[in-house]
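Missing here: one protein chain of the complex. Every other protein chain is in place.
Moving on to chain A:
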Amino acid sequence: MRRWRFSPRRFGAILVKETLQMLRDRVTFAMMIGVPIMQLVLFGFAINNDPKHLDAALVATSQDHLTRAVVTSLENTGYYRFTHVTDSAAEAEAQLASGAVSFVVTVPSDFSRRVMRGDRPRILIEADGTDPSVASGAISTLGTLAQTALNRELGIAPETAQGPNPSLEIVVHRRYNPEGITQYNIVPGLLGVILQMTTVMLTAFAVTREVERGTMENLLALPASPMEIMLGKVVPALGVGAVQVFIVLASAKLLFDVPFVGSLWLLLSGVLLFVLALIFLGYFISTFARTLMQAMQLTTFFFLPSLLLSGFMFPYRGMPVWAQWLGEVFPLTHFNRLIRSVMLKGGDFEAVSGPFTALVLFSLGFAAVALMRFRRTLD
């Protein structure tokens, strides 16, 4: 009877074989190198839980020096960046609803006069509360800052300003989510994440499976056009997506009690577009991948950064500009804007026309490229 001892030679044989196979699978190898780098960059540089330089709208009818002093002091906190100055409250309101700005600061028209009169005028700060983590830092620093600035402007010594009788009042409204409930933000976003996780995968295998199992050669010989093949594969996936949408929306309502203030039809058409974009994206991936394993890896490779950069996990506005631009490439980013706006803020079509257009472009773009990449021959 031969005794089995550990043989360095046999061990070596397996070692060499495994290394060769690993190096030959380029996609896996690229993932092994690419994923850590991507994560390091995104987590290290792009993600910021205390976002600054948040876009804000200023509603002020007069531009006197006291108003400017208060606004400058807000800007100096580093949290606010006034990108829109208007005298129309409705316009600012629309911008908050569409997500173009995170804050609206309203300074009353007779602000200076009332300060002079010792009337304690109110400055209203409305914060977009859908993502509670965005507003918290910005709001907590408000406190005495504006007061200090105002005092400096009025020539009052700092120590007297600490007195019990401040000359202005700052009122903060957390809009859409006054209690700052995290679920209100997470659950709608989760719909996008769940849909993305499953639907992309569903069609990412569509073409690859035919190629890997050898059925593609036969399918090409049969009289079916690339468009017929694509649509035939896409529509069933759409059905699966519809079921998922129903489950998530129903549980958002029943389990988490997420408020739903907008139009259901607007939301559903947005979701449909999003699912379509995802399905075409999956189909697009499947024209690249040669094996199912590669299709899966490419899907993950896409999934990970979209999760981090779309504003689902971390505030979008808190990211550096380059990361925000990168975030625009993901349908999930636009879907997050759309669903938060419609579901939580009651945004109308005009408020979400941006994300709508983006999702339509994504769908058409992915479908067109996938069709172009589809080979009618085996060349």
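Points to keep in mind about this one:
Throughout what follows, a residue touches a chain if its C-beta (ideal position, glycine included) is under 8 Å from a C-beta of that chain, and two chains touch if they have at least 3 such contacts; residues count from 1.
Heads up, the rule we're going with is that contacts and distances are computed from a predicted model.
Looking at the choices "Multidrug ABC transporter ATP-binding protein", "Methane monooxygenase/ammonia monooxygenase, subunit C", "Peptide/nickel transport system permease protein" or "Aspartyl/glutamyl-tRNA(Asn/Gln) amidotransferase subunit C", the name in the UniProt record of the chain not drawn here is "Multidrug ABC transporter ATP-binding protein".
Of the candidate positions A:5, A:65 or A:213, contact with the unshown chain belongs to A:213.
Checked against the full complex, the candidates A:154, A:171, A:224 or A:313 give a single residue touching the omitted chain, namely A:224.
Those residues of chain A that touch the chain absent from the view are 213-224, 376-379.
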